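My structure is below; once you've seen it, I'll send some questions.
As you look at this complex, bear in mind that one protein chain is not there, while each of the others sits in place.
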Amino acid sequence: MTEATAPRRAPRSRTVPSLPPGPPVQDGGDWSTWPTYEAAALGFRNFWYPTVWASQVGSKPYPVTVAGERIVLIRDDAARGVVRALHDRCPHRGVPLSLGRRQFPGTISCPYHGWTYGLSDGKLRAVITDGPDSPICGKVAVATYPVAERLGLLFVYIGDVPAGQGPPPVERDLPAELVGNPLVLGGRTDVRAGNWRFAAENGFDEGHAKYLHNTALWRLFKVMPTWNVTRVVDRDGWIVRVQDELHWDATFPGVGTFTNKRWWKRMPLPDRPGKSPKANPVIAGLDLPGFVSFRLPGLLRVAYPQFIHYEWYVPVDADRVRYVQLMVRFETGWRAQLFKAKYLAAIRWLFHGQFTAQDAWMVDVMDAPPERLYRPDLSITALRRHIEQAGVTIQPTEPRRGH
Amino acid sequence: MTEATAPRRAPRSRTVPSLPPGPPVQDGGDWSTWPTYEAAALGFRNFWYPTVWASQVGSKPYPVTVAGERIVLIRDDAARGVVRALHDRCPHRGVPLSLGRRQFPGTISCPYHGWTYGLSDGKLRAVITDGPDSPICGKVAVATYPVAERLGLLFVYIGDVPAGQGPPPVERDLPAELVGNPLVLGGRTDVRAGNWRFAAENGFDEGHAKYLHNTALWRLFKVMPTWNVTRVVDRDGWIVRVQDELHWDATFPGVGTFTNKRWWKRMPLPDRPGKSPKANPVIAGLDLPGFVSFRLPGLLRVAYPQFIHYEWYVPVDADRVRYVQLMVRFETGWRAQLFKAKYLAAIRWLFHGQFTAQDAWMVDVMDAPPERLYRPDLSITALRRHIEQAGVTIQPTEPRRGH
Partner (left out) sequence: MTEATAPRRAPRSRTVPSLPPGPPVQDGGDWSTWPTYEAAALGFRNFWYPTVWASQVGSKPYPVTVAGERIVLIRDDAARGVVRALHDRCPHRGVPLSLGRRQFPGTISCPYHGWTYGLSDGKLRAVITDGPDSPICGKVAVATYPVAERLGLLFVYIGDVPAGQGPPPVERDLPAELVGNPLVLGGRTDVRAGNWRFAAENGFDEGHAKYLHNTALWRLFKVMPTWNVTRVVDRDGWIVRVQDELHWDATFPGVGTFTNKRWWKRMPLPDRPGKSPKANPVIAGLDLPGFVSFRLPGLLRVAYPQFIHYEWYVPVDADRVRYVQLMVRFETGWRAQLFKAKYLAAIRWLFHGQFTAQDAWMVDVMDAPPERLYRPDLSITALRRHIEQAGVTIQPTEPRRGH
C-alpha cells in the first residue's frame, strides 16, 4: 500500500512533496522488482567510501577490503605523509602487498621478491632481486585508489577515473553540513556480519526501532513511540522519513497493550529536528522534514536538535559490512570538549555500542528474500526505489585479480 | 547371499516366517537399488518424531530442527501450558522467531518488528510497530506443527495435515507396549554427527556390536558372542532380527582365535527376550522372536527380559541426527525407584554414554556408498527393503523458507 492511495496517511499541514507513486509494498517474493538493488551485493562503483581512522594508518601497510576490492593503505613519506591506497595483490605471484614494507621512500615492496611499486602511481619502479636493469620495470603497475582524509577517516574512491581526470571531490559524497562548519565528533568503524543492504535497510527502516530497541539502555530515560504514520520524501538528494503521526501506546484487540512509556522516562523529540527551540543553528538550518535520512552510496543521517548521528554501510564482501558510526555536534570551545567527554563516557558504549549492536544482531540473522513486507516498509521500498532511479553503476561481484 | 538361498541358514525349529526374498546383498556399488532410501537424506513425512524433553521447554522459545525444518517450541500460557511448535522463521524478513519472546499471552513476537503470532494457529494477530489497524493482520501465518507430550518427550508431527482433520494419533508412532502399561524410564536426547540413515543402520546392524563394543564397560561382566546366524522376520509392523545360532568363540584359519569370554564374565541372554523364566510379563507378552526390532520412521527396540532399550534416529539435517535413547522398565513402586537410581548411577554413563558413543563414532566416520556388504548385512538390506515397501513420503531436501 503506498501513501498515495492511503487517504488517512495524506500529508496534512506539511508542504513536503511525497515521492511519486512507485511499485506497491510487495507481498512476499523476491527482489526482482529492484534489479539494481538485487545485483548490488557489493554495492556501487564511483563513490567515496569511508574505511578506517586516519590515525590507524602509518608507515606500516594496512589492509582493508572495500566493495570486494582488497586494498592496502600506507602513508607516503615522499609526499608529506599522505595516505595512499593500492590494490593489495602483487601481480607477480599474487602475494598481498600489505605483507610487505616501505623498503624505500615513497614505495612499497612485496615481501616475496622485492617488487617495488611507487605509492603515488602504483608503477613498478624497481625489482630488488632482478637488478637495476630489470626489463620489467615500468611495464607493470598495480591499481591505485584515490584517498582523502576527512572527519578523521580515510575515504577511498572505488570507481573508474577517466584518464587525465581526477575523481569527483570527496565533498560530493559527504553530507553538506559536514563541509565547512566547525564541528566535533566521536565515532567507531568496525566490520560486522551481514550484507550491506541489510544494514542499510535496517538503518532507514521505519518499523523496528520501537520494538527491537525497547530494551536499549540508550533509551532508558526517553520514551519511544509504539507506532507511527510515516511518509518518505525527497530532499536535496536524500530521502527523508516524515512522521505524520506518533502513537505512544496501542491496544491490540485480543492481544494486549504495548507502550514504551514509564514513569521515569521523559517524552522526547519534537516531530522534526529543527522544530526544537533549542535546536543547533546548523541543524535547524537544514530544515529537515524528519529525523532520518538516507542517501547513496549507503549513508544514514539521524538528526536530533543538538547533534546528528551518521552511519555508513560500506560493503566489504557479500557477507560483511563495514559499519562507520559518527556522532557530530556543531560546537567549538568548552562545549566541544564537554561533548568529547560525554562521548567517551557514555555515548560510545550506550549508543554506538549496545544500541547498534541490537541492529547488528538482526542484520546478521536476517534471511531474505523471500520476504513479506508491511505498511511501515514503505521506507524500505522507498530506499530501493531511490537506488533504482539513481542510475548507479553496480560493483561487479567477481573479484579483481589481475593488474 | 540371501537367507532363502543359503540352506545352512534355513529356519529349523522356529515358526517365524522369514521375509520374502528381496534383492540379494549387494556387492559394492551405490544405493540405487533402494531409491526411496537413497533420496531420504532428511527422512520421511507424516510421522511423529521425538525431540527434546518436555521439561526443557518453558516460556522461553526453544529452537529445534527436525527433518530439516526449523521449529520453535514454546509453552502456551493461554492454553494451560501446552507446548506449541511453529516454523522458526518470521515471514517478514526471515528472522528466527526463537530469538523473540512471549510478549503477550498465547503469542510469540518476532524480536525485530514485533510481528506477533498466535501460538495455537500461527496466525499473525498483531504487529506492534504498525498499530492496531495494521492491515496485514490475519493475512499472514507461520506454519504450525502438532505437538504431543509422551514419555516425558515432546513429539512433533512432520507432515501434511488435511484441512479439517488432525494428524494421526501419536500412539500410532509409539511402540504399543509404551501405551497404557505402567512404566519407569531414563533417557537421553542429543544431536550427533552423521546422517540418520547411518545411525539407523548401525542400530539394526547384526554384525558390529560383537566387535566394536568388545571393549565397552557396559559389557564388562557379560559375554558377547563372536558371530551369529541370523534371520530377519516381520512382526506387527516391525522387522525383527532372529538369532538362529550363537557362536561364543571362533578360530579363523591362519589368523587366530577370537572370543569375548573371560573368566569373570557370565553367559548372557537366552535366545529371545521372553524365554527367560524371570522375564517381565509385559515383555514376555510381546512374544518377540528376537532381541532387536526396527520400525519406521527410525525407531530401534532392544528388548531384554526385564527392560527394553529404545533408540530413535531423528533426522536433523543431512549431516546430523538427533539420537533419543530410552531405557524402560515396566515396574512401579520401589522397583521403579530402584531403577531410577540405577539409571542415574550407572546405566546413563555406561550404556547411554560410553557404549553408544562407540556407535556415534562409527556413524560419524562411515563413508558409503560405495560399500561392500557381507552376510550379516542382511539386517541392513532388510531395513532398506522395509522402507522401500512401506510406501512412505520422502521429506524434501530443499528447506522450507516461505510461509
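Letters A and B name the chains as they come in the text, with residue numbers starting at 1 for each one.
By definition in this document, contacts are C-beta pairs under 8 Å (C-beta built on N, C-alpha and C of every residue); 3 or more make two chains touch, one makes a residue touch a chain.
Everything quoted here is computed from the prediction, not taken from an experiment.
A.B. asks: Identify the residue among B:Gly164, B:Gly180 or B:Gly254 that touches the chain left out of the display.
C.D. replies: Within the whole complex, the residue contacting the unshown chain is B:Gly254.
A.B. asks: Any idea which of B:Ala39, B:Ala79, B:Met267 or B:Ala368 touches the chain not displayed?
C.D. replies: B:Ala368
A.B. asks: Return the single residue from B:Arg188, B:His208 or B:Arg348 that touches the missing chain.
C.D. replies: B:His208
A.B. asks: Hey, which of A:Thr51, A:Thr116 or A:Gln243 is the one touching the hidden chain?
C.D. replies: A:Thr116
A.B. asks: List the subunit B residues touching the unshown chain?
C.D. replies: Considering the whole complex, subunit B reaches the absent chain at 1, 28, 206-208, 210-212, 226-227, 247, 250-256, 258, 361-362, 365-368, 370-376.
A.B. asks: In the full complex, which residues of subunit A touch the absent chain?
C.D. replies: 89, 91-96, 99, 103-105, 107, 109, 111-116, 125-132, 134-136, 140, 401-403
As a working rule, only the chains that are shown with their structure count from here on.
A.B. asks: Just curious, how far off is subunit B from subunit A if you go by their C-alpha centres, in Å?
C.D. replies: The separation of the two C-alpha centroids amounts to 50 Å.
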